[in-house]
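After this line comes subunit A, so read on.
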Amino acid sequence: MIEVRMHGRGGQGAVLASLLLAHAAHRCGYHVQVFPEFGVERRGVPVTAFARLDRRPIRLRTRVLRPDHVLILDPALAHYLPLTDGLQPGGSVVMNAAGPEALEPFARTFRLAWVDGSAIAARHKIGTATAPIVNTTMVGAFARVTGLVGKDDVAAAMEELFGAKAAVNRAAAFDAYDAVQVVHEPATAAAGV
Partner candidate 1 sequence: MKKTDGRVQFETRGDLPATAQSLGGTSWNRTGSWKFLEPLYKDLTPPCSHVCLTGLDVVAMMHKVEQGDWDGAARVALDVNPFPAVTGRVCPHPCEQPCNRKAYGGGVVVHAVEAAVGDHKLAKAVRPELPEAVHPRVHVVGSGPAGLSAAVALRRLGHPVTVHEAAPEAGGLLRYGIPAYRLPTEVVRAEVAWVRSLGVEIETGRRLAREEIEALGPTIFAVGFGRSRPLGIPGEDLPNVLDGMSFLAGVRRGEETGLGAEVAVVGGGNTAMDVARTLRRLGTRTTVWYRRTEREMPAFRLEVDEAKEEGVGFRFLAAPVRVEASPTGRLLVTFVRMELSGKDASGRSKPVPVAGDEVTVEVDALVKALGEVLDDEVVPRGAATRDGRVGVAPDGHAGEAEAFPAGDCADGTGATVSEAIRGGRLAAHALHAELTGQAVPAAAPLADRGVDPAVAKFKQLNVARFRKEAPHAPDVVAPGERVASFAPVEGRLPAADAVAEAARCFKCGTCVECDVCYHLCPDMAISKKPGGGYVIDLAHCKGCGVCAQECPRAAIELRKST
Partner candidate 2 sequence: MTTTVPAPAASRTSILTGNQAAAWGAFLARTQVVSAYPITPQTTIIETLADLYQRATWPSRFVNVESEHSAMAVCIGASITGTRVFTATSAQGLALMHELLHWAAGSRLPIVMVDVNRAMAPGWSIWTDQNDSLSQRDTGWAQVYCSTAQDVLDHVVMAFRLAETTNVPVMVVEDAFVLSHTAEAVEVPAQEVVDNFLPPRTPSFKLDVEKPAAFGGLLGPDWYQEVRQDLHDSMLRIGGLLPKAYADWARLTGRAYDVVETWHMDDARVALVTSGTVSQTAQEVVESDWARREKVGLVQIRLFRPFPAARLREVLGGVEKVAVIDRNCSYGHHGIFFQELKSALYGLPDARRPKAYGYVMGLGGRDVSVESIEDVLRRTVSRPAPEPETTWLGAVLPPGAPVKACACGEEVTR
């Protein structure tokens, strides 16, 4: 089983990102389970969403405490949240960041990757220029780095979820897919299913 944790802020769409991943993974034949951090939410506060992917039916109904991968939608969260807590050795950190230096604080036991999702989303006019919505963009980067789902699966999941609005999100996700850079590969390989 693969477990994923996504970090964002209320309003950035971390929950929708998890759902998008679920749809894409479901198309690839995974059993999926996604859920938000249980509790109250409001705009701007840190939020977390989780996804489980498995080739077998998923029966665990517990919290995700030891994720295999972490997707970070907001680089500013790194200043005050332990974003890699519980992350398993060999797991990926995929971060929306202006440059590779944002990954410096993280341990070298993880695969570390970055892409300027904010710039890509802004270029595609997703959200506003000052507050771009990066969730769909970053799912593209996540797909590339983890290899869990294909580019086309992400595109198809967007069709299912967004209908007419899929095109622009797909373009942004594809840009991020192409632009994401892995700056460190760990010695241990990531868990698979």
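Note that in this section a residue touches a chain if its C-beta (ideal position, glycine included) is under 8 Å from a C-beta of that chain, and two chains touch if they have at least 3 such contacts; residues count from 1.
If you want to know what made the cut, all candidates are chains of the complex that A comes from, given by their letters.
In this text the structure is predicted, and so the values were computed from the model without any measurement.
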item	value
Single touching candidate for subunit A, where 1 or 2 all sit in one complex	2
Subunit A residues touching candidate 2 - in the complex, by the definition given at the top	15-16, 19, 22-23, 26, 31-36, 38-40, 58-63, 65-66, 82, 85-86, 88, 161, 163
